[in-house]
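Left out: one protein chain. Kept in place: all the others.
We call the chains A, B and C, going by the order they appear; numbering starts again at 1 in every chain.
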Amino acid sequence: MNQRKRYTVQEMNEYVTNKLEERGVRLTDIAVIVYMLEQPYTPDIKVKDCIEHVKGVLEKREVLHAVLTGIALDEFAEKELLPEPLQSLVETDDELFGIDEILPLSIINMYGCSGLTTFGNLVKEKVGVIMKLDSMGEGKTNTFLKDLIAGIAAVTASKLAHIRKDMEEQAI
Amino acid sequence: MNQRKRYTVQEMNEYVTNKLEERGVRLTDIAVIVYMLEQPYTPDIKVKDCIEHVKGVLEKREVLHAVLTGIALDEFAEKELLPEPLQSLVETDDELFGIDEILPLSIINMYGCSGLTTFGNLVKEKVGVIMKLDSMGEGKTNTFLKDLIAGIAAVTASKLAHIRKDMEEQAI
Amino acid sequence: MNQRKRYTVQEMNEYVTNKLEERGVRLTDIAVIVYMLEQPYTPDIKVKDCIEHVKGVLEKREVLHAVLTGIALDEFAEKELLPEPLQSLVETDDELFGIDEILPLSIINMYGCSGLTTFGNLVKEKVGVIMKLDSMGEGKTNTFLKDLIAGIAAVTASKLAHIRKDMEEQAI
Partner (left out) sequence: MNQRKRYTVQEMNEYVTNKLEERGVRLTDIAVIVYMLEQPYTPDIKVKDCIEHVKGVLEKREVLHAVLTGIALDEFAEKELLPEPLQSLVETDDELFGIDEILPLSIINMYGCSGLTTFGNLVKEKVGVIMKLDSMGEGKTNTFLKDLIAGIAAVTASKLAHIRKDMEEQAI
């Protein structure tokens, strides 16, 4: 174990960003969901602003830990390496298997409780890239990743809501 | 304090059921939401079956405790009896005030994690009586109650999903 | 409703800080718990550093919202103004009444999941001012406040752990 190194936030961030890209999720895809959530409140917000905030969220240790764990489970399932009965549960995203919905609980309250309901709504409505991840078909497993993307988008939107409110207060 | 009594589940249930009715929520209203959630999986389910399951959920101590707390806060707000700044936060259901969304966390995982995302979705989509509670206009405050109703409906639907799955397994 | 104002974070912070003091909780009391939690990892940390971090946590909207709600419920219970059966549940801190333990869930994950177990431990072990709040005797109700103080201390300790880890990484 002595040869193990401790990874910095920056190293984890590089690994996760690459993995997301490799699995079909660009930062822009997440930012578009965030834009859709915040634009009604901030009409002139730009998608590229949202990208910056998604990047910021992807520099948080908890977010990185959750994504690392979820993608590892998805990829084991794709390679059929999970022990049964877990393999079947993850591969088919069994209706009553809720561990994929629990993982994002570690991050959705980072910027307040509003993340919780936004997360639930995004998972159910399968907006944008979440729908794409959900329907990739045989051989692809995104059981954990799609819920994590919903969580990252929800938490970034919560962060933007806080920033907006702070600016309103300063303008008083 | 010695004259205080301890209330049984049945006494709390009677109080809560009456209060719900008084504030415009009939068990049928909640059951209709549950019906809408479960009917796609159990085509021949009846609303009156859903009413029975809603009743069952309203016999759980945690559910009763959460509803008792939430309705008390709503009614203090209606009477303008909450101390400021809490009065304004609850009365206007401030966008970043999330305590109303946290209270149902005590119950939504009672029958598994699927309750979490269903809850989030119901809060955001404001289905049926939740919309009615949300738009009662001046003088009425349902900040906590509407999220609690979403929680009760979500948890009842989770329970039905478990029962369905149990029956499928026994049929194997 | 038009005469209601929206309160800034600073105004809520002043209200909460005064209320805490009035109810027997000084920032130092919370800081001492944080010190106890972090000192094993940062031997030369000072209580006055911890005070600064507690202050920072008490500038977060979610924390303020949770404390405002909890103290309001405690004070209504003290004045015997809660409707029964809620009055008895809060006043006696009924063993199965868990709403006081749910409120801090809105804040304990703000700096990562380690807050969750630290919170649970502080509630059970009743360290320092938490014990004092728990044993104030007849006429005083701190059912919500003592769990909120445990939450604030836990989340401040999580924040310190993150700062420490960041500094270690930068030193590499």
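As a working rule, contacts are C-beta pairs under 8 Å (C-beta built on N, C-alpha and C of every residue); 3 or more make two chains touch, one makes a residue touch a chain.
Being a predicted model, the structure only gives us computed values, none of them experimental.
K.L.:
I'd like to know which visible chains would be in contact with the absent chain if the whole complex were considered.
P.N.:
Taken over the complete structure, the missing chain's partners among displayed chains are A, B, C.
K.L.:
For a quick check of understanding: of C:Y7, C:Y35, C:F76 or C:F119, which residue touches the chain that isn't displayed?
P.N.:
C:F119
K.L.:
Could you list which residues of chain B touch the chain missing from the display?
P.N.:
Contacting residues on chain B, toward the hidden partner: 8-9, 61-62, 105-107, 109-110, 112-113, 162, 165-166, 169, 172.
K.L.:
Using the document's contact rule, name the residues of chain C that touch the chain not shown here.
P.N.:
95-96, 98-99, 101-102, 105, 112-114, 116-121, 123-125, 161-162, 165
K.L.:
Since one chain has been left out of the picture, which residues of chain A touch it in the full complex?
P.N.:
1, 4-7, 11-12, 15, 61-62, 65-66, 68-69, 72-73, 75-76, 82-89, 91-92, 94, 96-99, 102-103, 105-106, 138
By our rule, only the chains that are shown with their structure count from here on.
K.L.:
Note whether the interface between chain A and chain C is symmetric in residue numbering, meaning over half of all numbers used appear on both sides, and answer same or different.
P.N.:
Chain A vs chain C: same; shared/all numbers exceeds half.
K.L.:
Note the residues in chain B that touch 2 or more other chains, in rising order.
P.N.:
96, 98-99, 102, 105
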